[in-house]
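The complex appears here without one of its protein chains, the remainder shown in place.
Let's turn to chain A:
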Amino acid sequence: MKKNDTGPDGGRTQVLPPPPPTPQGRPPAGPRRRSRRASSENRAAFAFLTPWLIGMLVFTLGPMLFSLYLAFTRYDLSGAPEWVGFANFERMFTTDPRYLDSVSVTLTYVAWSVPLLLAVSLGLAMLLNRGLRFLTGYRALFYLPSLIGGSVAVAALWRQIFGEEGIVNKALALVGIEHTSWIGDPDSALYTIVILQVWTFGSAMVIFLAGLRQVPQELYDAASVDGAGALRRFRSVTLPMLSPLIFFNLLLSVVNAFQAFTSAYVVSNGSGGPSDSTLFYTLYLYEQGFAQLNMGYAAAMAWVLVLGLALFTGCLFLSSRYWVHYGDER
């Protein structure tokens, strides 16, 4: 695929031996012309890239460097940042129990929601895959929650569903179970948000579906001939063939889960409560940075998150060598 793309000047100009009338009126030959063409292409490329380059410098790289500096300061928007060395990081890991709480809340959330989401999306994709009628209709309906799962409206709805008088308790009452508010209970509040995240499995499922369609039927047939049962076929054909997409979905959902904000904010009314049980990393970062104006501390938190995520995705990429199979024929 890539081979066709490379070297536009090398490939394209020399395809036509009789010189076509070029703008310069010269035959396309010799290194000089090629370099002139290359340099004009160079200029054109940077013209096309100008908005992106500006955005990259002003809105991404510049701010990143600035926040790296801020991480070592105390700053509350007034006056100049005051250099404090590693004090912010020390505080995080030694004297700020809420920070450690937020780390454990987020990790618990990721550890539950990501595997559940992948399992549900893969399972339903397998069920949907072969010759089921109304496939497109089902697919669309399953996909729908992932469009609105991040909205305030759905988070507000969640607060009612799992509230004292919510429909979950109403349904439980039908079978004679009494329960208090799931949102108000520190033991269950986080899991209501896990459910919200898993509810949005549709986009991952759509990706799995597209991948399943590319698994050659011959592989299954061959496996069947060799006496493989359904479970064995799943383990030895489906999983390896889908592994690039499992990797892709795993990566996306981990990154998404680490960045969840709206649902936690709305469900807990911005507090991360009850008793910090839904104090997500992002929520605590927001609270420190923008409610208490500890901007240096918030910047330090952001950098720890970046490094943590980089470490995590790095390990994921390293491990992928052992379990992700890229088929040769694709």
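Simple rule for what comes next: a contact is a pair of C-beta atoms (placed from the backbone, for glycine too) under 8 Å apart; a residue touches a chain by one contact, two chains touch by 3 or more; residues count from 1.
The working rule: contacts and distances are computed from a predicted model.
Chain not shown in the complex: UniProt lists it as "Carbohydrate ABC transporter permease", one of "Xanthine dehydrogenase", "ATP-binding cassette domain-containing protein", "Carbohydrate ABC transporter permease" or "ATP synthase protein I".
Which of A:S104, A:Q160 or A:Q292 touches the hidden chain is settled by the complete complex: it is A:Q160. Interface residues of chain A facing the missing partner chain: 1, 4-5, 7-9, 12, 15, 20, 23, 38, 41-42, 44-46, 48-49, 51-52, 54-56, 58-60, 62-64, 66-67, 70, 77, 124, 127-128, 132-134, 136, 138-145, 147-148, 150-154, 156-161, 165-167, 170-171, 174, 199, 203, 206-207, 209-211, 214, 245, 248-249, 251, 255, 258-259, 261-262, 265-266, 269, 282, 285-286, 289-290, 295, 298-299, 301-303, 305-306, 309, 313.
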